[in-house]
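Apart from one protein chain that is not included, each protein chain of the complex appears where it belongs.
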Amino acid sequence: IGEIQRFIRDDGTIKVSRSLKEIGNKVRRKKEELTKIYGRNPTIHEIADQLQLSVEDILQAEEAMRSPQSIHETIFE
Amino acid sequence: MNNEMNITFKSISANEAFARISVAAFVSSLDPTLEEINEIKTVVSEAVTNAIIHGYEENPHQTIAITCTLSEDNLTVIIEDFGLGINNIDLAKQPLYTSKPELERSGMGFTIMENFMDKVEIHSVPDEGTKVTMVKEFKKSKTLCN
Partner (left out) sequence: MNNEMNITFKSISANEAFARISVAAFVSSLDPTLEEINEIKTVVSEAVTNAIIHGYEENPHQTIAITCTLSEDNLTVIIEDFGLGINNIDLAKQPLYTSKPELERSGMGFTIMENFMDKVEIHSVPDEGTKVTMVKEFKKSKTLCN
């Protein structure tokens, strides 16, 4: 469906939590960049558009960043 | 551990993502593979889209209900609308059959559900609504690791 799934297909399933974290990091960086440009916090759609991700991908990556016991973290461990 | 949830929401296409993500989040306590999660998300999307487009003909003021039950190693998802219903279920299930070719529907919704899930049951009464019950079994070996 989204970038995350493609990423996983390319890289093999073992790296799922790392790839989610990497996407999470990209999201954080883009958020900071857009905050400077817009002079306000960017919305979730604005970040998704810029990174060519779906809003669903962003939600999933944010949840993975949230806690080490996150559901996504444990999927393949 | 047995677990259960219900969600109800309005027949708005924006809620398709909400339904799909909610069911995926609920199932994740069974520690599914990403493939299983994607299969479940896909069938939820198909059934919710059917409820919106066929059951309610895109009237956004109606309600869709989902019930999920988890037991040790399987998930039951029930997706229900209270709309137009299906006249001929055998016909509706046929691959490529769609009653709305003008909307460029693929006619593959039920086929996808039957492929991704271990059991699919359709109960429908014209003018009362449609209830799709799906079961997916998860591999024991994996869930035992928790």
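By written order: A and B. Residues from 1 in each chain.
We take it that a contact is a pair of C-beta atoms (placed from the backbone, for glycine too) under 8 Å apart; a residue touches a chain by one contact, two chains touch by 3 or more.
On a predicted model such as this, the values are computed, not experimentally measured, just so you know.
**Student:** Just name the one of B:S29, B:T49 or B:T133 that touches the chain not displayed here.
**Tutor:** B:S29
**Student:** Even though one chain is hidden, which residues of chain A still touch it in the full complex?
**Tutor:** Here the touching residues of chain A are 27, 31, 40-45, 47, 55-56, 58-59, 62-63, 66, 70-71.
**Student:** For review purposes, identify every residue of chain B that touches the missing chain, sorted by number.
**Tutor:** Per the touch rule, chain B residues meeting the hidden chain are 1, 3-10, 12, 14-15, 17-18, 21-22, 25-26, 28-29, 60.
Operating definition for what follows: only the chains that are shown with their structure count from here on.
**Student:** Using the average of all C-alpha atoms in each chain as its centre, how far is it in Å between chain A and chain B?
**Tutor:** Using C-alpha averages as centres, the distance is 26 Å.
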